[in-house]
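For reference, the structure I am asking about is given below.
Only a single protein chain was left out; the remaining protein chains are all shown in position.
And now, chain A:
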Amino acid sequence: MKLSALTRTRRGRAVLAAVPTVAVLGILMGGVAQGAVPVSMAISGQQFKIAADSLEGTGFSQYAGEAKDVNGKEHPVAIANIKDATLHNLCQSVKVPGLPLGLLISAGTDPKNPVKATDLQIAMSDLRGTATFGDIRIGVDASTVNTKAHGDEGDFAMDSDSIDIQGLKQVSSSTSAAVFQLTDLHLQISDGTECF
């Protein structure tokens, strides 16, 4: 078939546009699902929950931060930075307030193939689990923590070379600057079911 035969009709043009798009999408999606292609996540303005069987990370710091709402009012949040993190059995959920509608993402279900995240920065309001820190410093000034990102002078902060959290449960209000390698990705529209 000649190219001109394709460009002449709407259908032909649609095929011309769709084929390369769908092919590229297919490759990318396969890569994302395998964790070969990292994806960037930036969420703010809504509460979402993260749960994982375990999180092992290096380069951890945490300090107080401020989050602004729409009215310009500031609310305190705790900002946690993790330079490199490995998560097993990750679950992320977002619920649309007031509706039985949400989004549930699970990844890293294969123990040999955990989720990897780099340069995580999470603003959180609630964190639970059992944590083991290596070379930890509590109480240092937020402007002097050992990570690239740091907080304001005068705020209570902590940092550690390594962090290991078992049974992680976290309520976050934003994540930024995070690059995820999501293995065994499964994304579903849910009825508002959350990770915990």
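The criterion applied here is as follows: contacts are C-beta pairs under 8 Å (C-beta built on N, C-alpha and C of every residue); 3 or more make two chains touch, one makes a residue touch a chain; residues count from 1.
Rule of thumb we're sticking to: contacts and distances are computed from a predicted model.
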item: Listed names "Iron ABC transporter permease", "Secreted protein", "CheW-like domain-containing protein" or "Binding-protein-dependent transport systems inner membrane component", with the criterion being the UniProt name of the chain not displayed; value: "Secreted protein"
item: Identified contact with the non-displayed chain, of A:Ala52, A:Ile82 or A:Ala117; value: A:Ala52
item: Contact partner of the left-out chain, one of A:Leu55, A:Ala117 or A:Ala157; value: A:Ala157
item: For chain A, the residues touching the chain missing from this view; value: 7-19, 21-34, 36-47, 51-53, 63-70, 74-78, 89-91, 94, 96-97, 103-106, 109, 119, 123-144, 151-157, 160, 166-167, 169, 173-174, 176-179, 183-189, 195-196
